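Provided herewith is a single structure, encoded as structure tokens, for subsequent inquiry.
Here the complex is missing one protein chain, while the rest keep their positions.
Now for chain A:
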Amino acid sequence: MKQLKIATDKFSILLLASAIVVAVVMITANHIMLDQIKDEAVRQASRQQESSMLVFWELMNRHGRHFHIENGKLILGDYYTLNGDNEMPDKIFAMTGSRATIFQGDTRVATNVMKEDGTRAIGTRLTGPAYDAIFRRGDRYRGEANILGIPYFTAYDPVHDLKGKVIGALFVGVKQSEYLARYDRINLKISAINISLAAIFVICALILGLERRRSENEIKRQLGFQQLLLDTIPSPIFSKDARGHYNLCNKAFQFYVGLSSDRLIGKSAFDLWDRELARKYTDMDREILETTGTQVYESQVRYADGTLHDVIFHKAAVRDDQGNAAGLVGVILDITERKAAEQESRKLEAQMHHSRMIESMMIQLNHDLNTPLTPLFALIPMIRAKVSDPGVERMLEICQQCVNQIQGLAGKALDLVRISSNPPRLIPVSLSAAAESALSELSPALAQRGVICCNAIDPELQVLGSAEQLTLLFKNLLSNAARYAAQNGKVIISALDKGEEVEVSVQDDGTGLDHEQLTRVFDEFYKADTARHDLNTQGLGLAICRRIVTNHEGKLWAASPGAGCGTTMFFTLKRAGNQPPATHQGEPFQESRKESNQI
């Protein structure tokens, strides 16, 4: 841009100077020509005076050849008195156009040279160089002379008496102003033309200069716009000349190289990168310079900050009017994030595939387990009904419990896999309805031990969740409560609306948990009830609960005042809607959270 301005300034000055020089030369040439014309005019005037003088002498000779002074008057021949004889000068003027004078001594005695008042200059005297020539040197005079203050082209000849003494003079001449009037008119015209031409030259130069400046501003504006556009593009963009030197780049490219534009321009790939990389770039450059179209190739580049980026180079050759390669332009498209995203996507897909595979395997396993369990499940009760031996009855009971254990394990393992591999879509669901659904399924198990269960959740309360998973959550918690509540005890389900979230509790009055049990109760396959070796439990229920609560972005923890004092399981869920929190639910159970294990 600066270079452009300097070039333009130089051009403007040169243009103006050239115009002035041309004008000056033209004026000088004309001036010389006019001088020559004037010289010629002067010479012509001299020649005219010479011939006028000859005519004057001829007229004189008609009256006589000799001059003498007689009675104070100048006499030609024997008697022709020249004093006052203005007819002679007037004849000369009529014949030649020159004024004429007859001097007696140095005094005009007959003349048609006029004074300022319009009268003939009779009696006036000759002065100046003509006087010197005539009366001092006795010589004739040719040239310019002032007569009564007016410049003339003149010719003076001395008039001698018979003795050769200068007794007077003859004069012919024309006023310079009159004679040169035509020359002056030509001079004026040519000068006017000169000045006009010079002015036109200078004005043209100024207009050209201004036009050039306007073009320069327009180009500057366009270049500025282009640079802004390039700088706004986040991908590195560059161009190189035919020798492989960078001659343009955008900000993203400067960031990539770690050098400012000023330090980058003019550098080659070998100045910026190690030899091997530079050789690769220049090889690719050479290839595109020799071919047409766009060159696209994937590569890796190391940014100035040391980070390695996956990129795609797009390059094209720039050609001049003759089709020769004048350089190339290039764009570097950073695909690091895209590649990382693709990799991440592939990883996620692999994980999803793995999850789906495990899930389908678990479904198959569950089916394959349940199929042989079906005859056992169906036949053992029938056999038990037919035996009366208590020993055999006990053995069959053990078999029955083992079958129950396998069946429960298969079901719970499938539950765990399914809720782990399919994060639920969280929509507003009724919390009370989910608890009620679980209660209705668990009611036979609760009734078996005389446990009364109370669902104290507000039927209007809605949470963000999956109804299916929340029902499963309640089923697992209630199943534990049914198992560990006191005989004929009580289980209370309640929910505390805390505004953005809801804290749900399932409280029983059963065996309770000690500190160690509280910390381990959510582990897979952990059974708090080790002393009883309960074959109807699998140790997966709370692990499932934990996974479901995690799926719902909530927390799960257990609290118990100690062994024999009952257990309360707490979990939080996101509340649906923006209703003001109701504080009446769940309050009676707050004191039970003396010891807690939060997940």
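To be clear about the criterion, a contact is a pair of C-beta atoms (placed from the backbone, for glycine too) under 8 Å apart; a residue touches a chain by one contact, two chains touch by 3 or more; residues count from 1.
Assume contacts and distances are computed from a predicted model.
> Have a look at "Sarcosine oxidase subunit alpha", "Formate dehydrogenase major subunit", "Response regulator" or "Vitamin B12 import ATP-binding protein BtuD" and point out the UniProt protein name belonging to the hidden chain.
In UniProt, the chain excluded from the picture bears the name "Response regulator".
> Which of A:Q104, A:N366 or A:N455 touches the chain that is not shown?
The one listed residue touching the chain not shown is A:N366.
> From the list A:G97, A:P234, A:G266 or A:P375, which touches the chain that is not on show?
Once the missing chain is taken into account, the touching residue is A:P375.
> Hey, which chain A residues sit against the chain that's not shown?
Listed in rising order, the touching residues are 363-364, 366-367, 370-379, 381-382, 403, 407, 410-411, 414-415, 418.
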